[in-house]
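All protein chains but one are shown at their positions in the complex.
We call the chains A and B, going by the order they appear; numbering starts again at 1 in every chain.
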Amino acid sequence: MIKDFFLTLVRNRKSLAGLCILAFFVFVAAFAPLLAPHPAKADRVVTTKLVKAETGDPETVAEGEASDVREVETYRVTTVREYEKTTDYFPLKAKPGKGHPLGTNHAGQDLFSQLVWGTRVSVSVGLATGLFVTLLSLTLALVAGYAGGILDDIISFFTNVFLVIPGLPLIIVIAAYVAMKGVLPIVLILGLTGWPYPTRLLRAQVLTLKSRDFVRVSRSLGERPSFVIFREILPNMISIVMAEFFASSMAAIMGEASLEFIGLGNVTVVSWGTILYWAQANGALLSGAWWWFLPPGLCIALLGTAFVLVNFGIDEISNPRLRKR
Amino acid sequence: MGSVPTLELRDLRAGYSTKKGFVRAVDGVSFRLERGEFLGIAGESGCGKSTLAYAVMRLLRDNARIESGQVLFNGTDVAAMPEAGVNALRWTGMAMVFQSAMSALNPVLSVGEQLTDAVLAHRNATKAEAEAMAVEMLGLVDINADRLRGYPHQLSGGMKQRVMIAMALILKPDLLIMDEPTTALDVVVQRSIIEKIDELRRALGFSVVFITHDLSLLVEISDSLAIMYAGKICEYGRSRALFDEPLHPYTEGLMGSFPTLTGPVVRMGGIEGRAPDLLSPPPGCRFAPRCARAFEGCGREDPALRDIGGGRLCACRLREPGREGGRR
Partner (left out) sequence: MKYFLRKLGMLAFTLFVSISINFFIPRLMPGDPARALLDKMEGLPPEQIESVRAAFGLDTGDSLLVQYGKYLGNTLRGDLGVSFSRFPMPVTQVLRIAIPWTIGLLALCMVISFALGTAIGIAAAWKRETRLASFSVGLFSFIRSFPYFWLGLIFIYFFAFRLRLFPIGGAYAVTETRGSAAWWLSVLRHGTLPALTICVSSIGGWMLMMRNNMINVLAEDYITVALAKGLPLRRVKALYAAKNAILPSVTGFAMSLGFVVGGGLLTEMVFSYPGVGYMLYQAVNAKDYPLMQAIFLFIAAAVLVANFIADIAVMILDPRVRDGAA
């Protein structure tokens, strides 16, 4: 089923383009150590080189007593090895040039490497949060939609309530209280504030499917709920669930970048958002250092576009009216 | 009849361009509709009835288009008219009642606004005059005038359809096309609506093209009948005669008089098998694959719709002169 879904996605031009961009970023994230010229926080290159390694002339230490038959001589051989350790500090706030394709930041760290390493954090936070939100909202939607009754009333009521409470200010306030130590709190905060919208959409879909004939028949035949849910309802929700996953991932990447940009993330972690934070904190803008703040934003935008494109494709597949003829 | 007919189609072809190719849903249809005549068009679902109706009104949109042929309305070719001319003709000359009464009314405009906006668009009338016309029309279809201020969702299905009819007749058009106006309604309401149409036709004198897949609805009311199969008219004649003695095997099937060899796939009217794919229709007679009386030539040669005499037309090789099945 999932395979079929991806096959249709690949056949749609828009979603194919989106998937390609997405695959590119996942690739960069996975192979960051190979692709980045330097470690994320390196501000210097240390090279140690053997400059002199010579074996000195033997030096006579002692001459033994001479006798007619034997001559004893003792030598000492000294070996000299000379190393040269060069520490090349990267220039601070350098313009793009040889060695630093995107220049360096205020601490002399290579921005290109940071961008590559940052892909790791941003992509993984995005996808992890997307997955978290999707699972959470799917569970809520299935419970509410399938069980119905009072449980549904309660879940939908709270969904509607939390739907309208603005997320970002809430996230900011929570984030300000939590001492951010890593990316996990960000995933949690973004996840716990991102569930209402997808829950609402998914629940509507569950309700539609529940009223379809084939589900009604199975239910009246007394099939177990787990069978109906996992074999009959879920397989028919793949496209909408995936659409929600991509939309949530995009929202998470934006949300993460925003939080980090304001300085509410862990600013010592290297990600697209924190690169922008440091760029802003060091006045990159007003010194004209476009190479500092332009690339991370473009990456976010490109990744966002990828998600949007994939969802365009899904929309077109599931809503024939939108299809272009 | 020497006068100009209200509607005359000449070899009309229309359809939909799709990724897989052109779906020719109307394929070479010709007929004449005289002033005040009631023509029934019947055929299975998907045979191109709605497409035909839309083509006459020049309503084919998006991927749909008229390929060739003429649609002569009171003698002028609608198919070749500029858009503005068609727009002026719509509702004043020809009006249409649609297949889906439930969704044919705009949910956010009041019944009155929807009844009067055609009047205001086509006639130099004041709002009050238009409303008076609307009230009169609603009266004709037995709907209380106070519904004018109401909204479509407050009406029952039958009422909606009657409002649609009132709307279609408000400008006293020469031609009323009704595309399965009663399919969604129960039998009693169906009857009453058809009788209402007939009554109004006699009173106002317009011509009717009534599309349905249920022949029994048309027995008493229609003057003539056209039977459509896979985009083509396969039989045409005065309705009484056609009923008494169907000439085309498909018509027989539609009327249920066909000897039913009950198979797993029994379609409407007791005809086995399914209607052909209009994307690539079968060669020869399109009905041949489903026809119990088909013989070897049927799959090769497409029979033309020919005059059999007595005002009857039939496209079947059984009726060709010299065939054992030929009656005249």
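Annotations for the structure displayed:
The criterion applied here is as follows: a contact is a pair of C-beta atoms (placed from the backbone, for glycine too) under 8 Å apart; a residue touches a chain by one contact, two chains touch by 3 or more.
Note that this is a predicted model, so its numbers are computed, not measured.
Shown chains touched by the missing chain in the whole complex: A, B.
Remark: the omitted chain is touched by one listed residue; of B:S30, B:S100 or B:S192 this is B:S100.
The chain not shown here is touched by just one of B:Y16, B:F73, B:W91 or B:Y250, and that residue is B:W91.
From the options A:V10, A:A147 or A:A176, the residue with contact to the chain not on display is A:A176. Checked against the full complex, the candidates A:G103, A:G118, A:G145 or A:G167 give a single residue touching the omitted chain, namely A:G167. Residues 160-170, 172-174, 176-178, 197, 250-251, 254, 257-258, 261-264, 276, 280, 285-286, 288, 290, 293-294, 296-297, 300-305, 307-309, 312, 315, 319, 321-322, 324 are the ones on subunit A that touch the missing chain. The chain not shown here touches subunit B at positions 54, 57, 59, 61, 86-92, 95-96, 98-100, 103-110, 117-118, 121-122, 151, 153-154, 164, 167.
Quick note on the criterion: only the chains that are shown with their structure count from here on.
Distance between chain centres (mean CA atoms), subunit A to subunit B: 60 Å.
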